[in-house]
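Every protein chain of the complex appears in place save one, which is left out.
Entry: subunit A
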Amino acid sequence: MNLHLSTPTLRFLHFSRLTGSFFSLQEPKLNGCLNANRDALRVPEEPDRRTPRPKMESSILESIGVEIIGVMSPVSICMFLVVLLVYALSPANPFSTPSSPPIRTAANLVYLENPSDSTAQKLEGALLNALVFVVIIAVVTFVLVALYYFKFTNFLKNYTRFSAFFVLATMGGSIFLSIIQHFSIPVDAITCFLLLFNFTVVGVLSVFSGGIPIILRQFYMVSLGIIVAAWFTKLPEWTTWIVLVALAVYDLVAVLAPGGPLKLLVELASSRDEELPALVYEARPVAPPQNGGSHRTNMGLLAAGFSQPGSVEMQSVSGNSGWRNDVDGSRDTLGNDEGGSSRDGREEISPLVSNARQRRSSSSDSPEYSAVNVSTPNRVGHFGDRDSQIEETSPLVEAVHAGNQREQAAMEDDDADDNLGLNRGIRLGLGDFIFYSVLVGRAAMYDLMTVYACYLAIVSGLGCTLILLSVCRRALPALPISIALGVMFYFLTRLLMEPFVVGISTNLLMF
């Protein structure tokens, strides 16, 4: 039995908001070329309007909440696809593991659940399983922290590459095979192998190298999450629920408690001003619809030349300390930070510090996707990164750099192809994707009503966490709130709501 490393990591979330100063910059353009667009939002008027309206700016409704949706949509897609997979493959499951005992994974080490066991036995076995699983994850996280501390970054990087390859090839391959089997798709072995090979190689390339479009990276992150989550749903029921709860508690402790491994990892990474070694999903900030598009200046070209897309992110960890003092105390509850700034013409970039968290799932046959240290100091892009970071951390030299910064930040939002590498977006660790999907997949094995209830619970938990993040501005665990709400809603729905609703709707009674 092969145990692989499993390490939860922290989650990095940044927000970047361009605010009124940016829009005031854009106003002359708005009046000119965007009247047509803006009119669509307005109350319908007669076509022969003689005087334009006094304010031609768009409503704020268009731009609020973009980042939250940028994170919620991949989570939703991941959950939806896992549910589809569970439904599609579920009749095939009893046949795919023919008469042999269920897969023994790291989550199953101590106790293999058997439907004929008594409740107390199942509960006890599940608790033991969960304990062992959490201990394994904790140990591996500490090993990862040690490795990172001693700067074995190349090892980490290559190991991550290897595990991503392994996950995509074997686990992904087995899922593809069972889909082909289930739907009787006529495809021959050689084509299948070739397709799988291509898929895997592009996946490994896209996850860690630069030069790959962000959308491909996001796609592979989501598919990694789907594959691992689909495998996790094969765990027996009681074990799944208790492992989820145990992991949520562990996450809370590891990120927030003083000796927690994830907290150590974050502090190490921030003290070195490096990226966390992690597999994270990042949602690049969407350029607002009214960007001029031609706003690139020399600064932009310079930065574009310097930066490598995809791997160099704004390290806002230490840079935030300079900003935090500027940020206004009042903020809206939507998680979009505006941060009133007294300086005119300066963007209120509200970086929210959090840390990338990666969760490694461990199962005996599945490799771990390991953390990788993405930023290597000898990259040119890093220079550009640090450059802009310095600009942000020194309010004293703000007067000098304000001009640059405005353009630069304007560039960030203007950048449609994200090649600038100076963009910041929210990042969510891959482990969060996986465990949310595991919860929903397990709910799918019961009923569609529980799926919907758990989905809503998880999404609202995620929203709460994001809001909390904008208030607390430090690394926050994404699992506890969502998993707690999800588990609660699952059991409430299953026990309370279902007899109620099914009872009345089968009588064609609705309200």
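Going forward, a contact is a pair of C-beta atoms (placed from the backbone, for glycine too) under 8 Å apart; a residue touches a chain by one contact, two chains touch by 3 or more; residues count from 1.
The working rule: contacts and distances are computed from a predicted model.
Visitor: Which protein name, taken from UniProt, belongs to the chain you can't see among "Auxin-responsive protein", "Phosphatidylinositol glycan anchor biosynthesis class T", "Cytoplasmic dynein intermediate chain" or "Gamma-secretase subunit APH1-like"?
Guide: Answer from the UniProt record of the missing subunit chain: "Gamma-secretase subunit APH1-like".
Visitor: From the list A:V207, A:A453 or A:I483, which touches the chain that is not on show?
Guide: A:A453
Visitor: Going by the touch rule given at the top, which residues of subunit A touch the chain that is not shown?
Guide: 19-20, 23-24, 41-45, 51, 53-55, 57-62, 64-66, 68-69, 330, 332-334, 338, 340, 447-449, 452-453, 456-457, 459-460, 463, 489, 492-493, 496-497, 499-511
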